[in-house]
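Before we start, here is the structure in question, set down as structure tokens.
Of the protein chains in this complex, all but one are displayed in their positions.
Note that the chains take the letters A, B, C, D and E in the order they are written out, and that residue 1 is the start of every chain.
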């Protein structure tokens, strides 16, 4: 059975949509990211709507929380089709959006849909892992292959990855040949963003495991020696000059962190990311 | 900030409402019942809508999930006023309802509102604790005083309590003088229910801690040597002949049970209780 | 007792094999059963090798712990093929075995392989859930469809299910028409087993969620009002007269139970089940 | 460093002492019983002082909580000497007591001290495990050897054990030859207690793992298929006719149960056991 | 019922008192701070009494642990009165003290009592949150209003706050107009302390959530991007030149951190803070 929440007072006509994609069907280490959207909603009650970093309040943004998309948990191809269809529909209505994963595999159908609507789409990719295997666990749509798939629809010159510190030998060989591969830190984010044309559409995908597991233990494949939340915040704040058309925040795995601070961290960054849309709306 | 779920497809015109009262402001041992309504909603996804015990399906019931009432966590009097007002409004629209606590203190304003609308209201009270202190922790509206308050608006002859096995000396002295005090077990439920006039309005309040902590560890004041879930199920099934006007299910404390089986047990009983309304609607 | 990884001091020539199938790729509520085989091995160190219920000691059984089969987590068809191939290989060497799941979906390829080697195979099925959906989550090999698949390779007259208490309306309608559907309890086990021809090959699949979640919280889809461990033990002891050719024990989900008692319960039943093979060897 | 609680208002002159022995140095499976005394004290705040089972209130008993004995965690011999010395001192002052373990190994020095002061001492032994190994883990004072050691200072005719359901082959062979070995259940408790001479001194040791892990998951070596708390309560209530000189309650392992219900169950039984002393004081 | 610890060997005549205030009645996100004083006492056993940072040992300080104050959990006004009365009594005996919360709301009655005894009292305030709402959750004594209340009894020129990074728009507008508001970091602590007159009485209140949740997950309202423990240690060490008359350490919420490292961190800072009193005693 399913009990549901009341609809948000904001209505679906809002130009900014938020929704969850509770999918973790290809998780190779610790599944559980399917519980992330609801965990973020609950944790969001402990976070203020005002950001002292941006001096902006979410109350100033009209956005709509659609709830969660229903996705088939045992069929990656079907998930890809359904997410792709949903996003295409949204984009055709002119919406911008923030998707809450779910595992990173959801980013491929989203970005493919965006690339079809927006010529010249740039992708900003934050992650601890390369995600550049040809396939994994029997699927080409695995979370471990998502960057590889994205690079089939986005030219590598418009794919910028940051913070990666894990992969196999082949992945690193491949990655090190990419034009915009900036592993281990986020030090290069600002410099790289400046190379993006001012009006170019940009998609941002943040695999939260780019953060050090000390600060973000609740994730499926924690990878030591990551970045500090403050460094991710600095990067996010530097997105303000971009023309962001879509965002996803993925790989929160709530069952792995009974303290709940990982969900809180996700909710915090979602606030900061949503606030970036305020400028969008004003324009 | 607050992210919200999509509205249920059922609409508010439904005659059956469900809502959460996320209040635990007087909890004397382990607080956390405020998180129960959301935990029940999430756990409800793991429970089928069909009951093989009643051979009925929740899909056959039109009900509306209102979401959670906002209650002040630091002011019991204000909580009592707000819940009383909300319930009165519902009853004036002819609704029947199931409230998800929150701690047991929420039952007093609900029952007071019901007793004002329904003359001759009977109260069925399941609990491990007497809840018959004059006041507790500085408030007469404490969860430890809720039965005492209810007995100020309902004559004791129409107050039937079952399963109680904890209290102080004064509470037990008081309780043992009540006309319908059936401690330790639910053995007497069926016999007692038969004494209720057929059309009399009945309110059911189930403090889930009546269940043994082995089956229901996620509660604020676990009390050993309680009843088995199967015995509570038998009791619930015997409610079918009653004219139930309202129900509450209280004292699930999700943070106290990381296994989640307590939330599942709550969702299970909420399904069985909601199904009792199907007969109501048909009539 | 101690179950061991890969090679144990016993060698692969043993007629009895034990192995893990760490697969949970179609889990619809809480994934994590992939961690069960290793959790059982670790918990097995807290359980004696001697059973006072059977007055037998596991030290008297030559068995081999193969370790875990590698299965693709994101492709149910591939899992089915690989498990089917592995089991077929084992059976062709004349082995009997106990498989540790993983989720219940692993039982279908095992039973299909067994049914191909053993004509007249009987299947004893313990579960809380019907598992009789045509497909679920985008796959016909879902854990929620496994009984439906098994009934495509085993005639319903040789499929005996016990303890089921959850399903949708269609599943219960279907199940109630089966010749050997004994829901809610294990009361009928002994009577039903007596109808099995003495030398007929029997496969036993135990979805541990048949046990009440109070005793076994660590499972993916806990269903209230289940059976007591003592009743399952009685049932297992009554298997002694059967000619068991294979066993699986599935749906332990270790991350859902931080107390570890669910893994201990699984290890306990695995000991009792393995001891059933002692008679087999002696003969 | 060590911060401490306020002294109890009762003073050390009380005839009844309670104290903790935070020792788990020989634990063979899951250590952590050292944290039990403090966990019981904290959980005791959630339990009423009045027992509706005995219609008595702990406020009617003058008892003194000494705090915890300091025991060396890495030296079983030294632990035995220190506990033996402490108990001897208590007994010479005519005190009766309830000791909170710690693991079961603490019972040996206590019972040896009691047997030196009380000729004709009877020992009532509740446990899931035989504890009858000659030595274990390199020590003859292991928790797995404690019954064997006790039987060196108490004749077997005065040693009554109940509820045992785990051990190796040798232990069960030994145990089954004891005059008062009543495994699996507590069914025989009342009958056996009637054979104890009316004024004979009795020591009661309750290894809480005799309870089923479903109700008591927080223990070092959980053993499935145990007894229900209600059955242990019945047994405890039947102790009223005995002349109890000392009690221990052991093997609560708080870190193994994050729900805290195991500590609550221990506190509950400690209340019921302490109330048995009220009759003692009156006499 | 309540079992208690042994009294400390130090007696109440000590000039330095430590006590717990187990109050969390106004917690707006995650309650549970009521369990902090006992959790700190237990965790303190894992921390040495010697500080290599100060080259001082707590054994050199005569202090008295009073235990916990009993506070009404359901009545903020009554809590304020009782804490105010208790502190006033202490101050009239010339004691200095360290209070262990509980939530931050306890600081208001403490500081009001101190401000009545000490003219010219300075308040050093560490927190992640503004706590400057007029009222919250139905009470003016909410933890979210405590700084607002303190500023009614302490002139803003003597109120110095550090590390704040969360609040609503109104709170930040108000806070930014305060003379000594130093948000986000502790960088300004040393400079600001130098402006306090040498002999002026100083009260220090440390809401531990000023620390980043990565290091201190066990708190009621974790706020990302906080300070490192080492920076808080540096600040604490710089207090040595101050004339500290009272300290509180608040908002440890033990149930939110099953790893226990948050309680350990609290115990660690309490050691360092208590050692600051050694100089006081020497003088």
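Here, a residue touches a chain if its C-beta (ideal position, glycine included) is under 8 Å from a C-beta of that chain, and two chains touch if they have at least 3 such contacts.
As the structure is a computational prediction, the values presented were derived from the model and not from experiment.
Colleague: Of C:38, C:103, C:171 or C:223, which residue touches the hidden chain?
Modeller: C:38
Colleague: With the full complex in mind, choose from A:92, A:157 or A:225 the residue touching the hidden chain.
Modeller: Reading the full complex, the residue touching the unseen chain is A:225.
Colleague: For the chain that's not shown, point to the residue among A:58, A:256 or A:276 touching it.
Modeller: The one listed residue touching the chain not shown is A:256.
Colleague: Determine which one of D:137, D:155 or D:230 touches the chain that has been left out.
Modeller: Within the whole complex, the residue contacting the unshown chain is D:137.
Colleague: In the full complex, which residues of chain E touch the absent chain?
Modeller: On the side of chain E, residues 45-50, 52, 55, 57, 212, 214-216, 229-230, 233, 258-261, 264-265, 268-269 touch the unshown chain.
Colleague: Can you list where chain A touches the absent chain?
Modeller: So the residues of chain A touching the unseen chain are 29-30, 165-169, 172, 183-184, 212-215, 217-218, 221-225, 256-259.
Colleague: If you put the missing chain back, which residues of chain D would it touch?
Modeller: 24-28, 30-32, 34, 72-76, 78-79, 136-139, 141-142, 255-256, 258
Definition applied: only the chains that are shown with their structure count from here on.
Colleague: Which integer distance in Å separates the CA centroid of chain B from that of chain E?
Modeller: For chain B versus chain E, the centre distance works out to 39 Å.
Colleague: If I count partner chains per residue in chain C, which residues reach a count of at least 2?
Modeller: 30, 212, 214-215, 256, 258-259
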